[in-house]
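First, the structure itself, so that you have it in front of you.
Of the protein chains in this complex, one is absent; all others appear in place.
Presenting chain A:
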Amino acid sequence: MIIDHPLLGPRDAAEFIYLGDACLIDRPDWQAEDAADAYHDYGYIRDNIAGPMQELWYHEQGDRSWLVVTRDTLTHEITAVELARDVARARGRSK
């Protein structure tokens, strides 16, 4: 597969490490009342998506960017590649 890195252009998927669902960005608040349940779901529950899915890929053999890649798990078609940092900020993460 080819991943079109937002900073470096098209790169072979072999340069990347795959992590999984980009929902891992949404780490729950440790002080919330339902923190234990929220962390349980965060840690163990995943959707098994057949179709477009947002995934985390790490450019380990490259610039070490974490990317959010929108990939169709049925066809491998990649429709969007974003820096995970930008996605995290857009989802309200900061410090």
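Throughout what follows, contacts are C-beta pairs under 8 Å (C-beta built on N, C-alpha and C of every residue); 3 or more make two chains touch, one makes a residue touch a chain; residues count from 1.
To be clear about the criterion, contacts and distances are computed from a predicted model.
One chain of the assembly is not displayed; among "Sarcosine oxidase subunit alpha", "Protein arginine kinase activator", "Branched-chain amino acid ABC transporter permease" or "3-methyl-2-oxobutanoate dehydrogenase (2-methylpropanoyl-transferring)", its UniProt protein name is "Sarcosine oxidase subunit alpha".
Residues touching the missing chain, restricted to chain A, are 1-2, 12-13, 17, 19, 24-25, 27-28, 30-31, 35-36, 39-40, 42-44, 56, 58, 60, 64-66, 76-78, 83-86, 88-89, 93-95 (touch as defined at the top).
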